[in-house]
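Omission of a single protein chain aside, the complex is shown with its protein chains in their original locations.
Note that the chains are named A, B, C, D and E in the order they appear, and that numbering of residues resets to 1 at the start of each chain.
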Amino acid sequence: MKLLMVNPNISENVSDLIATEARRAASKEVEIDVLTAPFGVAYIETRCEAAVGAYAVLTMLAEHYQGYDAVVIAAFGDPGLMAAKEMLPMPVVGLTEGALSSAASLGARFSIVAISRRIRAWYRETVEMHGLHGRLASIRCLEDAPGDIGGIQADKAEQLVALCNAAVQQDDADAIVIAGAPLAGLARSIAGRIPVPVVDGVASAVRHAETLAALATRPATLGSYAPPPQKDWKGLPLPLAKLIGRN
Amino acid sequence: MKLLMVNPNISENVSDLIATEARRAASKEVEIDVLTAPFGVAYIETRCEAAVGAYAVLTMLAEHYQGYDAVVIAAFGDPGLMAAKEMLPMPVVGLTEGALSSAASLGARFSIVAISRRIRAWYRETVEMHGLHGRLASIRCLEDAPGDIGGIQADKAEQLVALCNAAVQQDDADAIVIAGAPLAGLARSIAGRIPVPVVDGVASAVRHAETLAALATRPATLGSYAPPPQKDWKGLPLPLAKLIGRN
Amino acid sequence: MKLLMVNPNISENVSDLIATEARRAASKEVEIDVLTAPFGVAYIETRCEAAVGAYAVLTMLAEHYQGYDAVVIAAFGDPGLMAAKEMLPMPVVGLTEGALSSAASLGARFSIVAISRRIRAWYRETVEMHGLHGRLASIRCLEDAPGDIGGIQADKAEQLVALCNAAVQQDDADAIVIAGAPLAGLARSIAGRIPVPVVDGVASAVRHAETLAALATRPATLGSYAPPPQKDWKGLPLPLAKLIGRN
Amino acid sequence: MKLLMVNPNISENVSDLIATEARRAASKEVEIDVLTAPFGVAYIETRCEAAVGAYAVLTMLAEHYQGYDAVVIAAFGDPGLMAAKEMLPMPVVGLTEGALSSAASLGARFSIVAISRRIRAWYRETVEMHGLHGRLASIRCLEDAPGDIGGIQADKAEQLVALCNAAVQQDDADAIVIAGAPLAGLARSIAGRIPVPVVDGVASAVRHAETLAALATRPATLGSYAPPPQKDWKGLPLPLAKLIGRN
Amino acid sequence: MKLLMVNPNISENVSDLIATEARRAASKEVEIDVLTAPFGVAYIETRCEAAVGAYAVLTMLAEHYQGYDAVVIAAFGDPGLMAAKEMLPMPVVGLTEGALSSAASLGARFSIVAISRRIRAWYRETVEMHGLHGRLASIRCLEDAPGDIGGIQADKAEQLVALCNAAVQQDDADAIVIAGAPLAGLARSIAGRIPVPVVDGVASAVRHAETLAALATRPATLGSYAPPPQKDWKGLPLPLAKLIGRN
Partner (left out) sequence: MKLLMVNPNISENVSDLIATEARRAASKEVEIDVLTAPFGVAYIETRCEAAVGAYAVLTMLAEHYQGYDAVVIAAFGDPGLMAAKEMLPMPVVGLTEGALSSAASLGARFSIVAISRRIRAWYRETVEMHGLHGRLASIRCLEDAPGDIGGIQADKAEQLVALCNAAVQQDDADAIVIAGAPLAGLARSIAGRIPVPVVDGVASAVRHAETLAALATRPATLGSYAPPPQKDWKGLPLPLAKLIGRN
């Protein structure tokens, strides 16, 4: 099985974190490739940056999707997720989507722990997009703006543990989602210090993508996830134009 | 990895269907055992039968859970699911839970196709319990009461295909969940005749349980999925009393 | 009019509290019998214990319902309620159901005051089951695990009064529901110290059951509260098998 | 026990229907007085007429409430209900409120059968006001404008029965609410022809008011149902000014 | 363009505040008349007072609506709004309605800042009536009962600014609605001290009414905003009777 992961951000060191956790989490027989966005910003906190990231995701996927069994969009917030699900003939999973799929089984209510105040609105709306806001206990976050995004989990581990425990004790979270690709892998290392299950978005998304690939359902040819009807286009990268434009 | 599946009904031929589809869907290294309820009814359609099934599930699990990495409650409607999640130290997945986890990734909205009119209220409430009713397009069902429950998918295949297609065309379902253990495996055989992904509850639950086991999160010791506080008890089967009573 | 109350717990002293408050609250002409569960735990705090209690409720009711005009399931959290409504030909009311019916008339929003932290998740889900979560202001609770469950209202009266007042002043509750059969009768004794109406689950459920019996509507023969379709069964107590199995 | 019922409409023949059904439904010891609105319209179908009816209700109640143990606002749609709950020191119940309290116990989902197309929006919003729209299966209605409002249940009985049965068979209603004071008493006479419980608003409201009076909770002095803070006023009927104005 | 504004309260000094802010906010070509309720209370805080105000609104509008292009009901809480929309052939806007229309464009979530604790329940229910409670971050309020209602914004400016900032910083409001006609104009004067947009109900409602008048859509003759079907009436002011009664 071959899995393509796309990082909607331009940070190579975050792509490395993603790749490491993804390979640790995946079944042995899964081959994983990770692409980094050729344009965009260092990390996504806002709807504006997510719109840029979504377009980067679509252009990367259009060029590279062939030969893969499933795709993971490797940013919490799932930029371009529904668009990619329409566009591609194989399963596409986002980090939030994967994390919620795990968290919703491991707790009646779950909290999200995030890297900045600003990022919370976008995460809340992503949970709403997935229809699971009724089960969201809280979103807790670091207060300071992130400095070196690749080093954030080392720098802030104690604060992040404290946020997890506050979510359990004060917000009644039954499970914790550690959010954001820059925190990939943290869930494993702090699990022993939190009294409820701690969910990693990368690991969950990889495994959830494996499941969908293994189920081998056919792609939709009708309904809202069928490929976009082909129509006139202009100025698109050719691989993208081939998928959504009239040829 | 060892997976325990419990059929909350007394129908051995349904347990056989479950076992066959489960083994076909699981990863190669997964060992699967299927238990049939020692008491209860032939199949569950109502909240009343689900309450009986839930107790049967808890008694079976209390006696047999040890040594397994994950548990699947093998009836759509997930009788006893939240109770078992509290009681046991490993992941527990229900057929509805597993199916929704797949369907919510494969479509923006999904429909459930079921074996009887009566069963719909219970299924609707199960989807509400999981918090995903906002994404449910419809529940469509066979009209006649089921006869031989083990033979229903052979007897009613054409009607079930028609229900799936009606859900896509009239209810705007982007994915279809074939509901009920007696229909285990049908999704595979009819997939080619439905223009959207068709989800099997047994296959989805098995794979979702594998994912949760692989993620290896720790069991909750706080929150609402921690084990029930031990207290005085009376008249319970001993294995169950050991798990929830004061010893 | 004859009313059957079933305590889903094994605590005889709680049954005594229930009986005392029920007789004080009921109309003069109502005869009340209270049964205590023959198996189960001392009191119910979790979904797991509620599943055990639900089965105890169904077995008690199947054996004893005949000759009664209405039934009350005398635990907050309403274990087995929807199941019993299907199974029996007379009205069945739960303590939460009765309390919400009063509280929703006495306040735009209401809070629940409960005996333990752990019990809150189950209560919240019960309110959701009844569809009234939009009117729930908060659930407040005692922090310490209950000791002698029969003596809790005497031991903790001051703390419970403080919780009620906090719900009014901080959570904007217009009415307070004192939750849990072990607190039956407390609402009367503390009413003078709380600036909003205080609702007793036992008293409300008894009166609400009287109302439903007096309205004398016919039992459903169609829809999701009609009796479960009869089918093959195994290993059930005979009175229960007679109600839900094929004879 | 003394119960005051106010008809927000000017139709004396509807008041007679209300009084007849109320007395048939009430406990023997209950004395019932029914007042007809001194101003307004023949029957209420719209938000506009309901606003007029609400003011009529408040003026009637301010003048006459003293000496009663509970009040019923005897129009489906509950004009002025929340306002009266604030203003008066005893329980106040509306016909929709009472009917929903019964219907929500007798069915998982219920339908409302109404006398005109136009009236549906107001009823739907009333159910939403009570927070129970999640349990509303449908609102079905007569198509023709009502002629003689006092004679409508005799004239349209067959059509109303057909609407009830359609709600059960097509909308999955587990219980039916016959809506509107002009249909008071119809539920009893047609119950045998409908396969689920049929709820009468007048009978339910009377019994629910009895329950609230019997529970003898104290009136709110804090929260949103406490009496309106007294303030300067002008041009109000004196009894109303005494209750809500600065004296 | 001619705009009629009706103050549902009897406070002439509040009408003056409304008129001043309305004229400052309106397009140059708009003529504005402001009427003060001939009966009622000094300001509206409760559902009870709102019901009185709604009737005052309907009687004022019925007498004076002719010749105007649009109407504004100039109290936050929108007393009689839906009723007036049905009754009149031109657009009718409430202060809450107008404010929400602005706030929902200026922020993903918004908070309301209000003049008293008591008023919050009514405001919350008004936001629910408009269907926008999903975007309400919080309602914050002054703690003390208002003294001179006309002078409240001068007396309490500092406290109101602090409430706005608390809503932004603690409740995650992206925009603030200054609620209540007595605070008309305050938004302009404090805007520089709040880090998010501050919305004035009067200014928003006036501009929103202008928009609706300019769009020149036709009045409804079907549906729930069509005029109430004419019927027998009694005791109504003649202008009101002409609009809703059978002539």
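One rule holds for everything that comes next: a contact is a pair of C-beta atoms (placed from the backbone, for glycine too) under 8 Å apart; a residue touches a chain by one contact, two chains touch by 3 or more.
Just so we're clear, the structure is a prediction, and the values are computed from it rather than from any experiment.
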{"item": "Among shown chains, those touching the left-out chain", "value": "A, B, D, E"}
{"item": "Among A:6, A:121 or A:160, residue touching the chain not depicted", "value": "A:121"}
{"item": "From B:155, B:172 or B:232, residue that would touch the chain that is not displayed", "value": "B:172"}
{"item": "Sole residue of E:82, E:114 or E:186 that reaches the chain not shown, by the stated touch rule", "value": "E:82"}
{"item": "Positions on chain A contacted by the hidden chain, ascending", "value": "10, 38-43, 45-52, 54-55, 58, 80, 82-84, 86-87, 116, 118, 120-122, 125, 128-129, 145, 224, 226, 228-229, 231-236, 240, 244-245"}
{"item": "Hidden partner chain, residues of chain E it touches", "value": "25, 27, 82, 91, 93, 97, 101-102, 104-109, 130-132, 134-135, 168-169, 172-175, 187, 191-192, 195-200, 203-204, 207-208, 210-212, 214-215, 217-226"}
{"item": "For chain D, residues in touch with the removed chain", "value": "120-121, 125"}
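Following the convention adopted for this analysis, only the chains that are shown with their structure count from here on.
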{"item": "Reference chain D; chain at largest CA-centroid distance", "value": "A"}
{"item": "Rounded Å distance between chain D and chain E, as computed from the means of their C-alpha atoms", "value": "29"}
{"item": "Chain centre separation in whole Å, for chain C relative to chain A (CA means)", "value": "43"}
{"item": "Chain E: positions in contact with at least two other chains", "value": "120-121, 125"}
